[in-house]
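Take a look at this one; I'll ask things after.
Shown here: the complex without one of its protein chains, the others still in place.
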């Protein structure tokens, strides 16, 4: 165990320089109850480095203006910054062109965009839509609504006992009637990384469109939408060092060109008469109204920050930290850990329960130790039911988390056993 | 003329203390081509005071976390700040309850929310929807799409020669078939304030739902949704000192309760099973996914700032500045000014054309004088056609604008006559 | 002990005791011919309570039963609530607020989620009464985070 810990601490290794990273996040020096806050709720939202905050400040202080239409320098610079952020994101996920990158509010809106604009134009009565039992509500409810509206059938890929998607019946579940397959790249409860290749291969055999929820993968591992082979990929800025209020939908150009628009109004039109309207070029066709300009610029800075670190290293850091945490937590009596056990097949998300202590009560106790975790159903009620739990407590890591913070979590869990009379 | 100018400059009057206000906006000291920028593009987007920027910075630096679900102080404070902003906005527009205040990205999304969620559930074949010929595309295109989808008829309230809505045929246009009437509170091209009372009265006679586009009114005059008598009221944060990425839809509670949701997924549900889902309380039912948290908090600070100034004074300042500008501009040969001439019936938006100089070329010339204006169709193509113009140049004022800036605009327009060989 | 704020590591102690008392009292307890049954849930975590209330002709609450699942805080505050309202007129429910219950638990509550936990039983009772036509204060407004 000490090996893993030392490896992470060894700055000569190929790992991230966590000490240097932490200097970019002054909030991590905030103290609660006499201790620095161990922020282990990154699955919900990450912190943002000064570089991201400063990029937005610079916009507000130096060239604050609406984009596209202004005939003066501020507006020009704002346009450059906002359009440039699309280009940065395109490079980050290896999109063919920035025109395939649509800025939304968050993953949820990105997935709704597909359900409304693609779904309502392409799904018909009797068709099938496939999702999975492990999905976040945002990748589940929109398909329920679409299926109900179109009288289509919604089918679910089940889960194995070890918390992986169970693709043994894939060829039945995804079949000739399937029009769309939507699944998460990484579970936000179990950390499990999905078998993308197998699902995409099968979906493509039957000509279904593939939607990947990348909310938990884009921030934490290298993502190449071309290699994934999907048609849509959705993620959120606020989980990847970016500001709130900005998300991304990547879509294949040919599909986006064919799709009707979603949010309509200013900036997404080419020509409007009282009788009818025509649409602007991609991606503007899907970005109606004044967009989240400062937030787009902030997301661009977040992508710069992550790219500079290198997403391989980000992933490596989290594998090491997760391995260490799983090792340490294995020694805690009464602790149930959900999901796969091999850190190579999962992200830095660990959900657990301590005896029959309600996760809320456990999280409250951890909060007294200045450890910020999440407790609840994590917007995955069907999965939580399957785990036969009321809820879980979840610790989730990012680039600035350290083995010391894991140690504090482990110590606090030992202490919790006393507080809740489990010993 | 000098009278008006002096009145505005007289800090003993009931007017705003513009010099003090400007200190909150350091960007206004930025220099272009040797002069401070005269920012006269407020109709597109306003500047933001330090108070707003600092409120967001504080969130990012002191309590950055996702809302609602976190069991630790940061998340609790973020929740308080974000929910509190709803309460502030509710007070600002005199809503019955913060539950009637839905945060969106912008006016455009607010109007689309009504078109999708209310419109698709309530408009049927043969029904009629009424909009007007002066609308911003955001209050026009969503109704075109809704009408086309539902095979409903879209009718338009016309415009008078003087640039006011022409309500002489209102009783025919709004009739028993009318399900929804959508119109702007203040034209973003002409500045004209709409005859709200007459339209609302007629709409209510026939039982139609009334949607008011408040993008240009909420920032610039006192707004009381109860007094207006409408059912929905939409506006944008970025035009009223708030950040980008946040807008508001106010709706009457009883109507919102009946409506199906729009964006579905995390945070807007009460219970999710694989078979079906139920919805959270208002307004969360309409705020699916991680919201624009920092931006919501920023909007709360913007509303505080405006409330402290007093919206009556804001309006008074703009009436005075507009009166002064209209007086001064009347002396420029070849200048056509659109819209009503009485400052009491219009906001601080002045659209004009100088001879046959293309507005883009004129705006470029003004930019060389460090005067930031807008040129184009202002997202109102049908209206621009009616004005028999290709486009217009538009100057629009806000709390920090001064008579000196008007003087600079007027001087530059005189100069433009020479540059473009009109003299 | 009620009302006293315990701030050490064992400050959950009293809450856990109350929750255990709640579990014991509710186990197997069935309200006969309830006048009101109502289920509510905390959308933040999926915890749910179903309340059953028996009222006599004077509007006094004769019996209270809860089923469902909840954390220690929600169960403890339900226990306090039962003590407050059983044998009293439904009108007295109006005088109970979430803050009173939290005070009684003797803990400091640090998060919006936990506030909703502490208020779940009260919300369920109040909304149940309202939906059956009894006039009590609007419970849901307590679910709104307070600001300055």
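Per-chain numbering from 1; labels A, B and C assigned in written order.
Convention: contacts are C-beta pairs under 8 Å (C-beta built on N, C-alpha and C of every residue); 3 or more make two chains touch, one makes a residue touch a chain.
What you are looking at is a predicted structure, and each value in this text was computed from that prediction instead of being measured.
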Contact set of the excluded chain (shown chains only): A, B
Of A:83, A:385 or A:407, the one touching the omitted chain in the full complex: A:83
Absent-chain contact - pick from A:149, A:258 or A:271: A:271
Sole contact to the chain not displayed, among B:120, B:253, B:313 or B:360: B:360
Per the touch definition above, residue among B:150, B:252 or B:377 touching the missing chain: B:377
Missing-chain contacts mapped onto subunit B: 358-361, 364-365, 367-368, 375-377, 381, 384, 390-391, 415, 419-421
Residue ranges of subunit A at the interface with the undisplayed chain: 67-73, 75-76, 79-84, 87-88, 97-99, 269-271, 280-281, 284
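Here is the rule we use: only the chains that are shown with their structure count from here on.
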Inter-centroid spacing, subunit C versus subunit A (mean Cα positions, whole Å): 36
Centre distance in Å when subunit A and subunit B are each reduced to the mean of their C-alpha atoms: 32
Centroid distance [mean C-alpha coordinates] between subunit C and subunit B, Å: 44
Residues of subunit C touching at least two other chains: 44-46, 110-111, 113-114
Touching two or more other chains - residues of subunit B: 69-73, 75, 269, 271
